[in-house]
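A single protein chain has been omitted; all remaining protein chains appear in their positions.
On to chain A.
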């Protein structure tokens, strides 16, 4: 969509006023600074998804809409997690992070901050694998998506 103030609130407003749900939404400028790209994750029946696509296309600032789940695509989400890490837990947590290909990006004598990317379900699995009481804080970006192979969304 056009990289203009207000474009995001039009999309968000559309979803709330028409009662569609937003599971996650990420947006940032692209290599072309006049354009920004949004990945929005939503759920609904085929009819609802069809209406959502049409309604989004109607927004003046939306340039193109693509339903990534119509074809092969890649989805990635970033999670940052701060966990309590003392004593022998430190080793255990480090090993968990390694298994999930996470990285420890900040350390204190009581905590680790872990960076993890992957699909939403991978991040969920990591969350489930962690001892709940050890988790001090998590922050997730929501998914960004792109088509596989030659499938390109470009203006």
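FYI, a residue touches a chain if its C-beta (ideal position, glycine included) is under 8 Å from a C-beta of that chain, and two chains touch if they have at least 3 such contacts; residues count from 1.
We adopt the following convention: contacts and distances are computed from a predicted model.
*Asks:* Quick one: find the hidden chain's UniProt protein name among "Periplasmic aromatic aldehyde oxidoreductase, iron-sulfur subunit YagT", "(2Fe-2S)-binding protein", "LPS kinase" or "Acetolactate synthase".
*Replies:* "Acetolactate synthase"
*Asks:* If I consider the whole complex, including the chain that's not displayed, which of A:29, A:86, A:125 or A:155 touches that chain?
*Replies:* For the chain that is not drawn, the touching residue is A:155.
*Asks:* For the chain left off this view, which of A:61, A:75, A:89 or A:124 is in contact with it?
*Replies:* A:61
*Asks:* Contacts of chain A with the missing chain: which residues?
*Replies:* Considering the whole complex, chain A reaches the absent chain at 1-2, 6, 9-10, 13, 17, 47, 50-51, 54-55, 57-58, 60-63, 155.
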